[in-house]
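Can you keep this structure in mind? I'll have questions shortly.
Here the complex is missing one protein chain, while the rest keep their positions.
Naming follows writing order (A and B), and every chain is counted from residue 1.
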Amino acid sequence: MWALTALARVALLLCVSAASPVPAASSPASPETSAEAPLDLAALRGKVVYLDFWASWCAPCRESFPWMNRLQAELGAEGLVVIAVNVDDSRGDAERFLREHPAQFRIVFDPQGELPEKFGVHGMPTSFLIDRQGHVQARHEGFFMRDRDALARQVRSLLLAR
Amino acid sequence: MHPPVSIQIGRFARSATLLLGLLLGTCGCTHLGVKPWQRDVLARPEMALNAEPLDATLDDHIYFSKEAASGGRSFGGGGCGCN
Partner (left out) sequence: MQLKRPASQLHLGLMAASCALLSSTSRGQAAAADADGPPLQLDSALLYYKENGGRVQTIEPVVSLKKDFGDQRLLDGTLTLDSLSGATPNGAIPSRRPQTFASPSSTSLTPAPGKKTTLYTIAPGALPEDPHFKEDRVAGDLDWSQPLGVVDSLSFGVHGSTEHDFDSVAAHAGISHDFNEHNTTLAFSVSDEYDRIHAHGGNPAPGSDYALYEKEPSQTKTVAGGLLGLTQVIRRNWLTELNYTFDHSQGYLTDPYRILSVLDAEGNVTGYRYESRPDTRTRQSLYWVNKVALGPTVLDLSYRRGKDGWAINSDTVDVRLRIDLGGGMYLEPHARWYHQTAADFYTLYLETTSPQPLFMSADPRLAGFVGTTVGIKFGVSVGRNGELSMRLEQYEQRPSDQSSALPALQGLDLNPNLKATIVQLGWRLNF
């Protein structure tokens, strides 16, 4: 019993000392970013944006890249812009991943994590679908092979809406 | 004189569940942890709680044959938190 109370005390101490408050989940922010952010979505009005957050250590991202390449290639002409925001601490790790999984879409590097914070990313990877008016229409947490077709249909429907 | 076995078990079980509940509540409300995009270290294979399953199984086998206590491990959680 003494061992358990000791354990409880240690655990509480850990919890209290190591606590770093996580901000409350923000509702999907307006894509109108400030001048400091490395991404200016306002300039992409009129286009449909598939905004993806990825990292070199995220296994499902290895599946999502070939799919995003196809999406960009097939639907680029209709106004789709795929933007993949990298959140790796080290640029070297991100570039190693890109050598193994080349991207034919725009990559943005955000090692400080400003964009995922702003958009409210709760798990990796996360993608946001932004319509031509600049509003976030959908948010997908995780990347699943079985959902690819449904995702592509969602993108197409946004492209059709004018 | 030890109290009856059933009471001892009950006490241990109650203490254990109390501890787990306490930690759950504590960890929950202080929002311990990292941002989802800060899991690079946790995603490393050697940081998985069960990084070497065969070693663990073989060791468990040896200690089960030579000692009275056994097992206790299970590993859900940690890692990159993806999907």
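The rule is simple: a residue touches a chain if its C-beta (ideal position, glycine included) is under 8 Å from a C-beta of that chain, and two chains touch if they have at least 3 such contacts.
Since this is a predicted model, take the numbers as computed values, not measurements.
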{"item": "Contact with the hidden chain (one of A:Lys47, A:Arg62, A:Arg132 or A:Arg156)", "value": "A:Arg62"}
{"item": "For chain B, residues in touch with the removed chain", "value": "2, 5, 8-9, 12-13, 16-17, 19-20, 23-24, 27-28, 31-36, 38-51, 53-58, 60-83"}
{"item": "Interface with the undisplayed chain - residues on chain A", "value": "3-4, 7, 11, 14-15, 18, 22, 55, 57-63, 100-101, 122-123, 141-142, 144-146"}
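Heads up, the rule we're going with is that only the chains that are shown with their structure count from here on.
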{"item": "Separation of chain A from chain B, taking each centre as the mean of its C-alpha atoms, in whole Å", "value": "31"}
{"item": "Chain B-touching residues of chain A, taken from the complex the two chains share", "value": "1, 4, 7-8, 11-12, 15-16, 18-22, 53, 55-61, 87-89, 93, 113, 116-117, 121-126, 142-144"}
{"item": "Sites on chain B touched by chain A in the complex", "value": "11, 15-16, 19, 22-23, 26-27, 30-40, 43-44, 80-83"}
